[in-house]
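Only one protein chain is missing from this complex, and each of the others stays in its spot.
Let's look at chain A:
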Amino acid sequence: MKVGLCAYSAFKIYPGHGKTLVRTDGKVFTFLNGKCERSHLMKRNPRKVTWTVYYRRKHKKGLEEEQQKRRTRRTHKFQRAIVGASLSEIQAKRNMKPEVRKAQRDQAIRAAKEQKKATKAVKKAATAPKSAPKVEKAKQKIQKPQQKAAPRVGGKR
């Protein structure tokens, strides 16, 4: 059979016990005994009445304390793909060894230096013959943007 709970004390009500009250607004209360019923009708707040379960829960009486302490929230870290890079790309970058990374960096530095040298040489060539014809200048000028557009080696700086 169904074992109900007292509306006032929250004790179990076994079959054969208890009394129900239907209030004017339609709310139904089941009481374990006359003590609970009277307390309710006297408008005593069960959270202030020491022997009820509600009081004990509110003031944390009993063994529930230990159980509550054990539970701790842990945030989980998630690895997600971003718009610019898929999950595998991110993982590859993360798992790259430091030697490899260093080699990439050196390569990038070398490439950048070479670029600079090239641009400097082009500039010198452009500025040295000032009396040179305009066509040559135009050609040289055209060359500059092409050389600048050298592909980058390595990842982000």
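Keep in mind that, in the parts below, a contact is a pair of C-beta atoms (placed from the backbone, for glycine too) under 8 Å apart; a residue touches a chain by one contact, two chains touch by 3 or more; residues count from 1.
Definition applied: contacts and distances are computed from a predicted model.
**Q** The hidden chain: which UniProt name fits, "Large ribosomal subunit protein uL14m", "Adaptor related protein complex 5 subunit sigma 1", "6-phosphofructo-2-kinase domain-containing protein" or "Striatin N-terminal domain-containing protein"?
**A** Going by UniProt, the chain not displayed is called "Large ribosomal subunit protein uL14m".
**Q** Can you tell me which of A:28, A:42 or A:82 touches the chain that was removed from the display?
**A** For the chain that is not drawn, the touching residue is A:28.
**Q** Taking the full complex into account, what residues of chain A touch the chain not shown?
**A** 16, 19-24, 26, 28
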